[in-house]
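Note that one protein chain is taken out, while the other chains of the complex remain in position.
So, chain A:
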Amino acid sequence: MSFKCTIPGVSLKVFGRAIQSLSKIGDELYFEPREDGLFLRSVNSCRSAYACFQFSPSFFNHYVDVSVQEETEEDENFRCKIGMKSVMTVFRNLAAIDKTVEKCRISLNTVEDRLVFQMYCRHGIIKTHKLAFIECETLQAVSSKDMCPNKLTSLPKLLCDAVLNFQANQEEITLIVRPDFLALQNYLDDDQDATKVMRTELTLSPSEFDQYQVGVDTDITFCLKELRAILSFADITNLPVTLHFEGAGRPITFSITGDLSYEGNFVLATLADAEPSLTQNSQGYKSSKSSRKHQMERQSSHQNGRTPSVSGKSHQSKTRDEIEIGRPRYTNGNSSLASNRGVDEEENLHRTTFIDENASITDPSSFMQHGRDRLGIDNTGTKADSHCIRGMTNHQVCDTRPHRGGDFHNSGLQSLDNRSRDDLKAENVGSQIIPVQNADYSAMDEVEEDEEEVPATPPSKKFRSVFFGTQSSTQPSQSQNKAEILAPNSDEDD
């Protein structure tokens, strides 16, 4: 059989990037030229990520595939796999390729049994790479993206910017999808000490997506590293990325279609969740949602910027802006709700209940005073607060280091740092929450029984000294409150 195709220089950028993104998925490149186009595929070693690029003949200047042998009864397509390292030697320096290569010809040399990549560069220079390959079977993922009830489409920039907020070493990311909002959270492994890990959550509104179809409320967790590989390809093409997914445990497909000449599909496995928690979560969410809306309506006059229809989480991002105006109260309610969302379902339920109450018991005057000072912190403080609460129930204690405030927050991003309750209170969030906690103490109690360790934050680590002197002044009252509310919290040491 013979195969030959020529890629024009302008398309090499896409082709090279496709191969680069495939190299981030697996160690071998599956190469299959067919009549309907050239298929490049890759799968990772544990088979939890699969990628497939189809370049139709229109992508090439010249595409010849004489693959059907007359003598064989079946359609015997040529299929092979090449070591990713080998292919990457050809496409390693994409910037140089962009500048110097005029066209790339790929052909199969049956005599030498090599797949030949010829780069025709400026000044008549030709670089020929003859790569060894292994014949193999077709690689195909079993997934039907068209049958998925949930479909989101957005420009890659939105997702790229969202993903930037997560730490580079973050392994997995949780995508929480509801009809009125979408959230991305970093996923904590069971073996990770939740008291020492930063929690990050980012909310997006459906209006930011080109298409937002949510048939089933879902929380799915998948590998962030692979998502970054997908987005690195999508970014240069600037084509919309469509996510097709169902629920936890079912694969999620990311597809990028380039005006009929090429299409990229990435299928990632997602973490399977336990069934019961799913329903609890949605229940918990609903209650929090309604209470949140309550707050939102109450505080609607304080709203600025974003559309009010957005879920609480997005409001939180707004509250960041609002912080400048000193409207922490709103933030509290929202942020706490938002932060609760990603947490364990059962705790969510408990948490949201008392958080809502918190919101209603707000004491504006004292609050506002503090709030103005801690603009940056308020938002986070709130989150931390709720986070702390969550932590209590989740064996995640948040009262550890002082929160470094708004340093690394984007609007819409809530970083849930472990913070001492003292700090929270300092930001006048505590004052709101305290009464609620009292009320819900029984509920908390139940959950807390499971809770064992509540690490204490040494006073020296507390943020207050950095931020505001008033914090310390509020400390005593706070700790007092704490004593009532969070019994295990050892912050009362100060």
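Keep in mind that, in the parts below, contacts are C-beta pairs under 8 Å (C-beta built on N, C-alpha and C of every residue); 3 or more make two chains touch, one makes a residue touch a chain; residues count from 1.
Everything below uses one rule, namely that contacts and distances are computed from a predicted model.
Missing from the rendering is one chain, named in UniProt as "Cell cycle checkpoint protein RAD1" (options: "Cell cycle checkpoint protein RAD1", "Ribonuclease P/MRP protein subunit POP5", "V-type proton ATPase subunit a" or "Proteasome subunit alpha type"). The hidden chain makes contact, of the residues A:Asn61, A:Asn93, A:Gln140 or A:Gln167, with A:Asn93. Only one of A:Arg34, A:Lys127, A:Lys225 or A:Arg250 touches the absent chain when the whole complex is considered: A:Lys127. Listed here are the chain A residues that touch the chain not shown: 83, 85-86, 89, 92-93, 96, 100, 114, 123-132.
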